[in-house]
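Not every chain is included here, but those present sit where they belong.
We just call them A, B and C in the order they show up, numbering each chain from 1.
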């Protein structure tokens, strides 16, 4: 069983994660993880914080000489702006009266967190609820990504909507060729231009934008996940992991909501033989049937709502005096859909790694390699 | 921690579930659960099996004199058609050559299950992958529903799409008044009529249909779920539970995918005071912000693909001879969206019960009652 | 991950268990499980209930034609005395005024359970706290036993103490030859005779007895469990499972407490080569070092306190009137150490099966067989 915990406040001294259950002998470097951390920080529409933080991970345990040991992997991302926050965020004696936040932002966890935990200073909620947390999640889950890449899986993502702009459907080849170069992870240049314009407009309005992205995983072995118990179904696990990413409000697999509109004869993927195995005439299922991978590409989309912090803030209540007030402003992005796509890639990779190790467990990568050569 | 396991093959002797973690002293009867089992069996477009099975649950443990004991609750739904299947499905010596299934159905788990588990007779897969399993899930999760209803929550659902027919948006009052009476759980009579027509047409075509339904939970306390760790976020847990229901391909909360198209100023729910507490000007978040309930209604929708078994079957491969063949036909429904909505109500209720007990734990209901009187 | 839940009250309609995570293709029959259930019921010193219940398991799911399907295995042990209890223990309307228990027994969970759960009738506690529950645990865990036996492991147990009588140390050959025939699972005839005498004396006194038993597992593969995280250490998992058996108050592995008295030079098992592999000069570690099996026999002992129900009852308080009173008497055994040994065999087997599947996972037994032929 692969498992992980993350910890860390947005302006705390560091983000930390521990990943437990990875076999010994997997190639893993800080650089490999840093590539994903860097991707998470990019994208048109990001705010000032992104400049401060060039996130770098430090591997504190579980890896020696570039290979996993089999022991828990711990990693840390230091807050490069800590000197400006150490007085306020200190674990010990701290300045609890500066930079307090007392007007909850609609769309953020400020108000519900305040009521739940009883914190009067909303900073004590937002420091953990903010999407800064996803840096740790990307770092942790990228360890899982390393495993699935070792076993030949390939994960990619692209943005298909920002606000009102939707990109036209595109071939996977086109996506792989163009999305990585795009400042919005968008494979279509015209759509990208329109998205940029809409982001610029939102910025001017003090507003924010969300969007939709798609994750595609290729070369997935048949048989990850299982139909036998509800909590082992891979589609449920992927949906749960994606919906847990900050600001995600919708998830769909394969045809997704469109599958609800069509008759079965136009939805289900017919089965053919190609001589050595089975092939499908389509992939409307998005690679998962009955909670099990069927060997086709996993295709999964998620919808992100706009960023909750608006520079032209919405109406709210000041918790100190009970009066109507403008919602608080924490330094924020206008649009972070490409970043969310990178986070989504990571969590999808982790769930796949976890399901892979449930099927092909072993104490070391050479042992699993040997096994898989005969079987996958 | 509330947890449960289910077991049982579609044509096995019985479905069984064990629920562990329920406090003592909750009113619970078989009749209460049977009401939900009965709802699961209804709906226009169901196949012949529904007539055989008037599912009745038997409470085998954990309940005495109409109240939970605090011990594990086990329950059983006997297969009323067992006499016709006992030779084939026996745990001991069994007839393994009758009623075999050898042509996998596109859209079902047959083929992936075959490859994963090595079963040559697809019956060994479909007996567990089929939606018959959801009867056990409804029964188990309805125990959780009892808890949240005891604490004043109220859960309802309605169908908003069957195939190409979409129902117009409706008020909650209208939904509560009309959906329960509808054979399709649809609050709008005109839409229902059009849906019935589309189902009739699909039946005539040997085809099948899916749809979209919506779950609404009222009177939800603030603070269920938590933002502090990804796997405690209630939205992720709900999405995971819903996506694990057979044939569900999409899940969205509040505005869902529509939130991706709008600017933040039109999405986030402004906060006002009503004198004694906080109110919102809208509920686009669907009751959950940062993975925590905010006191507004939980609103969550799911898309169901069409039933995988087509009476006019799709093309597939016969596993015995490797030749192209028509997919197998197991007795099946044309459309089961209302049933899926009832299953979804149950699993949502269970996740809420689980989150409720994480926040308001206690060994007995009187103890929790006392606590909640002072606090919720 | 192998997991299970059990349910059922002592005098309820049935005990139930669900086991999830077993691969497909394992030979499993009700008879195999019944053998263990029967062993659990035997032993000199058992009370009248043992005659009523000739426990028989019914496999309700997860097994077809004598082989596991890969789906959850559910099983049930009916209460053969149910007709005498149905009015009292009914889930629905029940007679809650007969056979109430209001004087807690020292040594049982009656009093702590009463305070914790608020039940005024201690029956609501003892029906689940009683060792009757172990019948379900034996049935469930014997599914794990089937797996480890399939992979060549062999588990045995013998009683080494009843009350003041300790059996002399014995060779494994002697234990295997004589313990199974003994009414006290004791390999030494003289000790057995003395134990019987002590049980007879206890019975005459209205008293009860405990004892010590030992579990030995042979042919254990190297590498079950892991040192890398505390909750994966096999010794911890075995100790936890054993201590959770009713009335167990001590657990030790290998030399156990004696290891604390000796210098390291007399404790640690030196390593030699036998040409093809490693052998040890002794097995003081009891087959586990650093939480990992080392290939030597697992040797683990547990101490059982005397049965809590005394026919010559201890002093207690009547909960109805607060007055001093004699503790309640529920029909009970004088001594149940051999039964506890059988339960212990089962739970040890289950933990080993679980650890085995973490190391050698697979969806079906043929697949794991193939793997193990090349590797173990």
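Note that contacts are C-beta pairs under 8 Å (C-beta built on N, C-alpha and C of every residue); 3 or more make two chains touch, one makes a residue touch a chain.
All of these numbers come straight from a predicted model, not from anything done at the bench.
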item: Complete-assembly copy number [criterion: all chains share one sequence; 3 shown]; value: 4
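Simple rule for what comes next: only the chains that are shown with their structure count from here on.
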item: Cα-centroid distance, chain A relative to chain C, in whole angstrom; value: 45
item: Chain centre separation in whole Å, for chain C relative to chain B (CA means); value: 37
item: Centre-to-centre distance between chain B and chain A (centres being mean Cα positions), rounded to whole Å; value: 27
item: For chain B, residues contacting two or more additional chains; value: 5-6, 116, 128
item: Footprint of chain A on chain C - complex, ascending; value: 1, 20, 70-72, 223, 226, 228-229, 357-363, 367, 370-371, 374-375
item: In the complex with chain B, residue positions of chain A that touch it; value: 5-6, 104-109, 111-113, 115-116, 125, 128-129, 133, 137, 161, 163-164, 202, 205, 207-212, 222-223, 226-231, 233, 235-246, 248-257, 259-265, 267-273, 278, 280-281, 285-286, 289-295, 303-308, 310, 312, 314-317, 322, 324, 327, 347, 359
item: Complex contacts: residues of chain B adjacent to chain C; value: 3-9, 12-18, 20, 24-25, 29-30, 58-66, 69-74, 76, 89-94, 96, 116-119, 124, 127-128, 363-364, 366-367
